[in-house]
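The complex appears here without one of its protein chains, the remainder shown in place.
When the chains are written out, they are named A, B and C in that same order, and each has its own residue count from 1.
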Amino acid sequence: MSPLFLLLLVVMPVGFGLVSLALPKRLSWFLFFFVNILVLGVVFKLKSSTGLTWDLKFNLFSTGAVSLKLAVTHLGWFFLAISSVATILFSMFSLDFNDRKHATFAAPFWMILIGATNGIFLSQSWIAFFFAWELMSWTSLLIIGHGKTPSFKAGIYYYALSFFGTMAMMAGIWLLYHRTGSWDIATTTLRIAADFTTHRSFAMTVTALFAVGFLAKSALFPFHMWPQMAHAEAPDDFSAYLSGIMIKYGIYGLALFVIPVFAMTPKGTMKIISGVPWPMYALAWISAITSVIGTVMAIFTNDMKRLMAWSTVANVGYIGVALSTNSSLGYAAALFHTANHMIFKGSIFAALAAVKFRTGEREMHKLGGLAYVMPITFMTFLLGIIAAAGIPPLSGFNSKWMIFQALFEKKMVFVATVIFFSSTGAFLYLFRALHTVFLGQLSPRFRHVKEAPMLMSFSMIILMILMLIPGIFPGTVTGFFNNILASFGFAPIKTTLNSMTGSTASINGTVIAAVFGLAVLIVFIMFLLGARQHKVAMMDNYTCGEDPEDWKVGPERYHYGYDFYQPIKPLFAWMPLGAVEKLYETLRRSIERFGNLVSSISADGSRLGWTFVIGILIIIVTGVMK
Amino acid sequence: MNNTIFILGVGAFFLMMIGLYGVLTNRNVFRLILGLGLMETGVNLFIVGASYWKGGKPPILGTVFETKAVDSYADPVPQALVLTSIVIGLGVTALALALMVRLKETTKSIDIIETKEEEVNE
Amino acid sequence: MKYSIFLIVAPLAAAFTIPMLGTYLPRLSKLIAALMLLAGTALSAWLLTAYKAQTVIVIGGWMPPFGISLHVDLLSLISVTAVYGATLMATLYQLFDGQEKKPYFYMLILLLTAALNGMILTGDLFNLFVFMEIAGISSYALIASGNGAAGVRGALKYMIVASLASVAYLAAIAIIYSTAGSLNMATVASGMRDLNPVVGALVVLLILASVFTEMEIFPFNSWVPSAYQGAPSSVSALLSGAVTVAAAYVALRMSYIVFGQGMGDIIRYGKFNVTNILFWLGVITVITGQAAAYAQADAKKMLALSSVAQMGIILFAISIASDLAIYGIVFAVIAHSLSKLLLFMVTGKFVSASGTSHWAKWKGLGRENPLSGGLFLIGALGILGIPLFAGFWGKFSIIGAAFKAPGVSWIGVYIILAATVVEAVYFFRLAHLLFEEPETKPVSIKSSIWFRISTALLAAAIIGIGVYPAPIDKKVRKIPTELSSKNTEGYISTAYRAMGR
Partner (left out) sequence: MNAHALTALKLTGIAFGAMSLGLLFMGLGRIVSARIQRRIGPPFYQSFIDVIKCFTKTSITHNFVMDLGIIMALGGLIATAFFVPFANFSVLGSSSVVIVLYLMSIGYLGMAMGVSASGNPNATIGISRALALMLGYKIPFVMVIMAMILTYNSSDLLTYALAQNHGFGSWHIFKYPLGFIAVEIAFQAMVGEKPYDHMIAPAEIASGPMVELSGKYLGIGFLLHAVQLYVETGLIVNLFLGGAQTWYIMMVKMFAVYFTTMCINAVMARYRIEQGIRHLWIWAGSFALLQLVYTRIWG
């Protein structure tokens, strides 16, 4: 296997993207799909070539060589594989989604973004990582904005937070380089872990800087508000990618650098709380808070994409909690949930995109009853929310179960309680979305809505299968973990094709699925044995034969969807939700006010002399200052 | 310290300060230009003063002063500097006045403060 | 290297032919201006490639320190090339895409070029003053050459502040001359440390005040927004792409050679810490510049204030004074020059097409004219220091240098990094607005073939340096050694050798 394939994974999508800037929209979407097939092919060809390295060193600074190093690691390949599998489905979905009416100019940038994604997962030097990271940032901003003013407002919010994190990361990279003289990720990780004994504050600073970068990208507290804007306003087909894959970069970063650093830190150098170093315990609570915020906000949101974005925030919270347990079980759980979330949230967003494609509505209470006209979309959404709620026998349960096992192992029961709260809250908002969009009364406006187009339906069917497989056979995904765990010095986890062993119990996905199947079969037979049922139109009962129209009650008004959880709203009134947003807004406004102040000085010609005099004073003051 | 140098120095300083005061307190372009002119004069005076020494002769060989010793000459460089600076000052002032006239023509005022949204240049 | 003198003399000579020819043969005079700049660019580029070692060029047979000498080193040649290139681009833009201008306009441009090159190459403090004044006068006139009151007012504002600066500079010269007895930079440099610290501090104060005025450092930059806004776009591009290059060069030369006798140490006069001044003013300028740019509704003012912020970063880097910082400065100056040229040229197109420089009214302009919109985006990415674009290497090395430097410069880095976020927001805000769906159909922009060629060249340069910085790197790597105080081949020793000492 030639190392040039690694470069190809990055350069090829970028190149195709640049070429397709000049192509007509429709063609560029085909090219997009084509590129993804190629990427998937190359990724799976790379499967067995761990350690394959492509390195470009060039002397740039007087201080040393810059290295752009790409290599296949176990962790990187895992992320690469799941993301390219998901991407190809999303791209197949997009192919039909971007018809004449819906097409955006996103395809070229999306291709570049895929190149950047591959770059992030392949990078073994911080410079290469940073290059790919930045390339990903601004291309994704352009896609999220996609020429719409509200979308861009959301996108720039995302970008500002993300760029803030990127800048922190840049500082961290330099600090690392000055300390270790290397851009290499693995080397620096080892060195910085060792530094915790000798240069404690330095090591903390570096780790914190990287953590800020990764937290910002993965939307953990206090950066949790960007997904609800960006995911909601992005192109509908891109939201799946955004929520499925892009939010995982931060997770990848945490798993790549921050967590291994703490895991490798010599014992006794840091205060241990509940079996983990205190910064990780802090991360656990940050993640737990994130998941609670995500959950509560999702419960009271009326916009379906925004709701799912908050749900993504909550799920990232679970992943963060899992990572913070600093154990092989937790690390594996985080990876598992990452993979599952990629698929189930991807399919949820795909289903919502299909809904929006057919109806053009985003506010849930205006929809309703679409299950009766879009059954495949409905089934995708249903399986998606079952997986998201962590109900067996779908994939989400297995990873959530593993997260709990990791928490039990470290006796982090309070965090576990908080996570369980979010997990229960998930039923509330997920069911709300299911009901309000797909169940209840079908509005006459949407009576003639058709099922999503063929390719869209096809990719959704595959997504459904992908949600079922890890649920029934968790080993299909967990089988990859032991190599990854070993590469970071974690003990392996016990897992077979159908079962997983945790700290307090073991489960067998196949048995659960079989038992569930049996139970459903029993009930189905009972159902068949019962007397016949006949179909009745929905508005034909309950009003005892009266025509509901006489009371001015049409299906829309008969659909209970708006302000669904109003009765329990007072329960959450005490929570300072939105405080961070307010803080950011205040900050933004202060910058603007300060800027206006500064420019007002120069606008007024009569102050010109004064500025000069004040300037001289400032020079004097700064000159004599220590 | 020599009396003359003292007087020159203080004079230069005060000229500069008067000029600066003018620049700081006015928004009328003409007065601003006047203030700048005063400052420039002050600083020129300062340069000339800096090269003064009592009994220094004009640095010109074979003239009416008939001094042969180079030691007794006043330093010629500052004078050259001042000449240059005066010329430059003249140029700047002339340009400034021309700009002022343009300003008066276009806005009917010689106030430096922006009064309204102004037209823009491509 | 002896041809370096032509870098100053030739444009000066060409400038004075224009008023003579201009009345009768306006087209020829414009052609002369363009050809002159092209030749200058070629000459400076050739000199750059042929460069071997620092040289002092004695002018008029008067040996330094009495006569005026030119001092040619790698950094100055790079700066001169940048100035020429920028001027050429701006002139071509004005010639083919701007409003019709009288031949005098091109005379002023040539004059400005000559003055800027003089500022960069001269080895004499008073000569520097003269060139600064010439540059000043020609820029006032250029700024005022825009139609309407905005240009005149901008020019007047610039003139007032710059006159104060020149008074300060003259006063400093008087003090230096009366104490050190010479105005040759090398001589002054070796004498500066022996001065009474108070006098030394006073000199530094006055010179810095005037240099900062040219370099657009807060709060000496109160003229910047009005001047940039009022000037024709080609002139704004010149101010940003050429004048700042020269100003940054002068600031660097002053700090390292005249005040510091070679780069490296903290420059101190008694209790007066010059490095500290550079550091804090740099940081303050970045903060104020980015915040003010964020608050601007006028695109040209916004770009002007962004230049201010970039100069702040460069000043900050000057204060660090390490090899890596110099490296960063050169990259940052070049990237800034290229990107700002591109941005102002494209912005000029937008302004003339839409009739306003309020960017909020430019919705959809880029969607209608994807080429211009894309160029704006490339320029913005170049300024921002996004990897794979020219600005990255500069910003990246400056940050690295600051982290390596002892003392508190790491505070400044964090501030600058935070301010960069603001910068990203206002650039992307505008870059994306250009591609947003407008309510009414936006006007389409007509551009000449020269506009396309020159912007394409600029964009290619921005991306080229970003992707493949090695050619520039090869040159730039020698600069820190040249500026280093430890190096016996440094500026002062070269100058002294020329003096025969």
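Here is the rule we go by: contacts are C-beta pairs under 8 Å (C-beta built on N, C-alpha and C of every residue); 3 or more make two chains touch, one makes a residue touch a chain.
Just so we're clear, the structure is a prediction, and the values are computed from it rather than from any experiment.
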Study note, to complete from the structure: Contact set (omitted chain vs shown chains) is A
**Study point:** Residue in contact with the excluded chain [from A:Ile386, A:Ala406 or A:Ile601]
**Key:** A:Ile386
Check your understanding: So which of A:Ile343, A:Leu428, A:Ala452 or A:Ile616 would be touching the chain we can't see?
Key -> A:Leu428
Check your understanding: Out of A:Lys101, A:Lys271, A:Lys450 or A:Arg532, which touches the unshown chain?
Key -> A:Arg532
Point to revise | Hidden-chain contact residue, picked from the options A:Pro24, A:Gly51, A:Gly268 or A:Pro570 | key: A:Pro570
Revision key, fill the gap. From A:Ala298, A:Ala406 or A:Ile507, the answer for touching the chain not displayed is A:Ile507
Check your understanding: For chain A, which residues reach the chain that was dropped from this view?
Key -> 369, 371-372, 375, 378, 382, 386, 389-392, 397, 400-401, 404-405, 408, 411, 413-414, 416-417, 420-421, 424-425, 427-428, 431-432, 434-435, 438-442, 503-508, 511-512, 515-516, 518-524, 526-527, 529-539, 541-542, 555, 558-560, 564-565, 567-571
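Heads up, the rule we're going with is that only the chains that are shown with their structure count from here on.
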Exercise for review: Identify the chain pair with more contacting C-beta pairs: A-C or B-C.
Suggested key: A-C
Check your understanding: Just by CA atoms, which chain is the most central one?
Key -> C
Exercise for review: List the centre-to-centre spacing of chain A and chain C in whole Å, with centres computed as mean CA coordinates.
Suggested key: 44
**Study point:** Cα-centroid distance, chain B relative to chain C, in whole angstrom
**Key:** 27
Check your understanding: Of all the residues in chain A, which ones touch at least 2 other chains?
Key -> 603, 605, 608-609
Check your understanding: Residue numbers in chain B touching 2 or more other chains?
Key -> 20, 23, 112, 114
Review point. Can you list the residues on chain C that touch chain A in the complex?
Key: 153, 156-157, 160-161, 164-165, 168, 201, 204-205, 208-209, 212-213, 217-226, 271-274, 276-277, 279-281, 284, 288, 290-296, 301, 305, 323-324, 327, 363, 367, 381, 386-388, 393, 396-397, 399-400, 403-404, 413-414, 417-418, 420-422, 424-425, 428-429, 432-433, 435-437, 469-470, 473, 477, 480
Check your understanding: Can you name the residues of chain B that touch chain A in the complex?
Key -> 20, 23-24, 26-27, 111-114
Point to revise | Partner chain C, residues of chain A touching it in the complex | key: 58-63, 130-131, 134-135, 138, 141-142, 145, 147-149, 152, 155-156, 159-160, 163-164, 167-168, 170-171, 174-175, 177-178, 591-596, 598-599, 601-603, 605, 607-609, 611-612, 614-616, 618-620, 622-625
